[in-house]
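Removed: one protein chain of the complex. Kept in place: all other protein chains.
Chain naming follows the written order as A, B and C, and within any one chain the residues start at number 1.
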Amino acid sequence: MTTMTSRITALVTDPLTIAIGASVILLLVGETLSPGFAQGDQIVKLLTVAAILGIVAAGQNLVILGGREGIDLSVGAMISLGAVLAGNMMSGQNSGIPLAILVAGAVPFLIGLINGIGVTFVRIPPLVMTLGMTAVIQGGLVVYSQGVPSGAAAPLLAGFINRPLLFGIPGVLFVWVGIAAVMLFVLRRTAFGFAIYAIGSNERAATLVGLPVPLIRTLIYGFSGLFAGLTGVCVIGYTGTSFISVGDQYVLPSVIAVVIGGTSLAGGAGGYIGTMAGAVALTILQSVLITLNLDVWARQIIFGVTLLALMLLYGRQKKLRV
Amino acid sequence: MTALSLLRKQPWLITLFVLIVLAVVNTTLQPSFVEPSVLQSNLTTFLPLILVAIGQTYVVLAGDIDLSVGSIVALANVVTATVISALDGSLAAIFAGMGAGLAVGIICGLINGLFISGLRFQPIVTTFATGIIFAGLAIWVMPQAGLPVPEAYWQTYSENVLGIPVVAWVLVAGIAFSLLVSRLPFHVHLLAVGGNRTGAFQTGLRLGGIRIGAYVISGCFAALAALCLTGETASGDPLLGASLALSSISAVVLGGTALSGGFGSSAGSIVGALVLGMIGNVIFFAGLSFEYQTLVQGLIVLTALAGGVFVTRR
Amino acid sequence: QEKTLKIGLSNGFVGSEWRTQMIEEAQAAAAAWAEKGVKVEVVVQSGNVDVQGQIGHIRNFINQGVDAILINPGSPTAFDPVFKQAKARNILVVATDAEVSSKDAIYVGIDQKAWAAQSAQWLADALEGKGNVVAINGIAGNPANEARVAGYKEVFAKYPDIKVLNEANASWDQAQGQQAMQNLLATYPGINGVWVQDGMADGAWRAIEAAGKVKDIAATGEIRKDFMSRWDAEKFNSAASVNPPGVMASALNVAVLKLQGKEFKDGIFGGTYGNAIYIPIPFVSGDNLSENLKNAEGKPGYWSVTATVSPEQAAEFFK
């Protein structure tokens, strides 16, 4: 009896349930306010946008799980970097896509490793390290994009993101599912994944069982860069062209998607399924707000209040008097 | 006490050293730097960040963070400008406007504190959300930048009082506040709450009051920064201050305060904010081509952070 | 030997190629003066800064002792005190792209409201005075955005059969513009026209294409080469007011003439604050699209259609 109730309580308070519930409610609200909002076609488009956020949030998720105040604010600049690099590699040619993906993944990965080294070995707080790196990348982009055409998406890539591939679903959604499968496998079935949780939960203990803590921490920042770079490729596929601030709008949403997906900002607890649900909920919320015919200040306030309401449901810190 | 252990206890001394180096470099590049009018003009530029960083420090010391300070600045600024013009623009109206601005800061800080300490919300996301709300309110109060404040306000702000510029008085007041607070029991309690929250609770400290107090101080200093910005810009602008949240955190860290809480000082943050301001200054007077300004500035800030943290890390 | 004219240029946003082109054209204009024997040195401060950061730029220029300051300002009113200080040091201040309220500065640039009205008028005509319209705006509270919103509202107000269904904000961000359009298309199946500004137009058109509604919708466009190429190829029903990146060069040309001691003609100033010299606003529509594309040949994809008030044209403003 008690176990039944406690199981139900556990289910209801599970971040995943809440994020999915929030998504459904938001869809219903959207549909009521403006009929057509929750059509199948529109939902697929929403999911496409959510997929782009979801991919960058995967990297953010790893960094946050790794603990020690892990957060990567440089993902926005890395997305821009990935988009600009990919655009230049492709220049609108399908044949350039492989090189584009390679370069747009590798360069942010390497910069992410630098973030990781700063955080791990120099012990700069992640928030500040990645913020500083943002300025450096943006500055680098200004220098790099001088006189160089900022390129364009290849038609194949644009179609992959924007047009249905199979069963009316665009390719990017399959990619997202693939990334999700990899994330889940890595986090739940590999020693590397176990190690991420371990260092996020107790770094000292992780060192004492012989885990290469600095290496792991450095790598997860690298992976965050990698995911951001790949997001950049998706973004240029979505928008066709890139410009150097194209990624800025993803920074805080990527953190919020992770948090409302139930990953603790303290590290060591959470997972990617919740983050995916968080990305979807956040995307739907933003869409609903765009469709609402309201003044901008009212939209902003509704957005803020909704975030607070989600926090109320499960983003709370532990009670001190138990 | 060895030099290194002194630096560990007062890591902002390194930042102070960096500041002195920057000042020397700047004076070489721009000999007029030491002229009083130039000093005053630079201080006027740096002041809002200094003030916001002082307030941010207390929140960070308690182990929290305040990303809403930029929006509080905007809201306090538009409220001040609106109140002054809604009344008659007289001297009394100016004071009423300033009072309203400060009240906005205090209320915003209180709201943050209540959510975070009272309802146990997660600080980063909460202050991000309240920041969006405060910014929305600012646009509601004043949909578009404008609404000049009376000349008496901004003239006074750029003038001298008792032979010393008003901005210098504000800085002195900020430093005095920082030194006084550092000697209050509140400050130790703040460090305790940030250093080991459970332990602080078990010791019987009033956690709620302390954390809310830190947010109120932060809101208050954001409002003070807004009043300074109002003196600097002579008008209201709902988009003001957007960059202050993140740069104030950089200033706090540069000033030797641990982002995880429990260690540091607002005096350090003042130095940190001055360093951030001076870096931009030096880059300009070094005559760098514009394409490189953002990059070099980013690199210097990152190097300064890395250097400071590297020397003092435990 | 004449002294070198030192001109400071403050730019507070580095996220767009439009701004880069703006600065480069101003530098090119300065180089052009050199060929005429007038030495003009442009000192640029450019970074992602807010109003306060730009005030810092101005202070640095004042402390450095420049002869004139050119600024693309982030606020109409916030610079009043600092411009006053510049004026007190006998520094000429010229704002462009967005008007400023200071009586110590002048504005040389386009009339943002007229800019919007021009394309809104085209849209109204394209819809033959009736239909459902949505608008996608930039950042609420930004002065240029507010002026533009006022511009299109004024035009649509004249057409009782044009109904503005919704106005979204997308921060001048192309991806957000695309996302906003996508949501609007899903919610309002009967959209006939879209009024959208700058790079967001590119995003909006992508959403229109994805929805297969290119034939059914008339929407304003933008002026980057990439977009114009698609516009031409896909036969969009579009037109765009040009906000030329050359405005900064125009401002520079006016400033140099003024520094050379010329006096402005009486009654030349107008605008919201009585300190503006408005310059012509080019317009790209189906009629002159191919011409504009030809001009863009050899330029990078992000290159924008531009126009500059030449020194000769600028001389017209003076006595």
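Assume a residue touches a chain if its C-beta (ideal position, glycine included) is under 8 Å from a C-beta of that chain, and two chains touch if they have at least 3 such contacts.
The rule is simple: contacts and distances are computed from a predicted model.
S.K.: Missing chain's UniProt protein name, "NADH-quinone oxidoreductase subunit K", "Sugar ABC transporter ATP-binding protein", "Acyl-CoA dehydrogenase" or "Heme exporter protein C"?
M.R.: For the chain not displayed, UniProt's protein name is "Sugar ABC transporter ATP-binding protein".
S.K.: I'd like the shown chains that the missing chain touches, ordered by label.
M.R.: A, B
S.K.: From the list A:Leu127, A:Ala206, A:Leu226 or A:Leu308, pick the residue that touches the absent chain.
M.R.: A:Ala206
S.K.: Which listed residue, B:Thr198, B:Ser289 or B:Thr303, touches the chain dropped from view?
M.R.: B:Thr198
S.K.: What is the set of subunit A residues that contact the non-displayed chain in the whole complex?
M.R.: The missing chain touches subunit A at positions 2-3, 6, 189-195, 197-198, 201-202, 204-212, 264, 268-269, 321-322.
S.K.: Kindly note down the residues of subunit B that lie in touch with the hidden chain.
M.R.: 180, 183-185, 187-189, 191-192, 194-196, 198-206, 258, 262-263
Assume only the chains that are shown with their structure count from here on.
S.K.: Starting from the defined contact criterion, work out which chains touch subunit B and subunit C both, please.
M.R.: Intersection of subunit B and subunit C contact lists gives A.
S.K.: Which two chains meet at the most C-beta pairs?
M.R.: Looking at every pair of chains, the most contacts join A-B.
S.K.: At least two partner chains per residue is the criterion; list those residues in subunit A.
M.R.: Only 138, 142, 146, 295-297, 299 qualify.
S.K.: Among the residues of subunit C, which are close enough to touch at least two other chains?
M.R.: 14, 48, 140-141
S.K.: Where on subunit A is subunit C touching in the complex?
M.R.: Those residues of subunit A that touch subunit C are 34-37, 39, 41-42, 45, 49, 138, 142, 145-152, 162-163, 235, 238-241, 243-246, 248-249, 286-287, 290-291, 293, 295-297, 299.
S.K.: Which part of subunit A faces subunit B closely enough to touch in the complex?
M.R.: Of all residues in subunit A, those touching subunit B are 69, 71, 73, 118, 122-125, 127-129, 131-140, 142-143, 146, 252, 255-256, 259-260, 265, 295-301, 303-305, 307-308, 311-312, 315-321.
S.K.: Quick one: which bits of subunit C touch subunit A in the complex? Just the residue numbers, please.
M.R.: Residue list for subunit C touching subunit A: 14-17, 20, 48, 140-141, 165-169, 171, 173-176, 178-180, 182-184, 186-189, 199, 202-203, 206, 210, 224, 226, 300-302.
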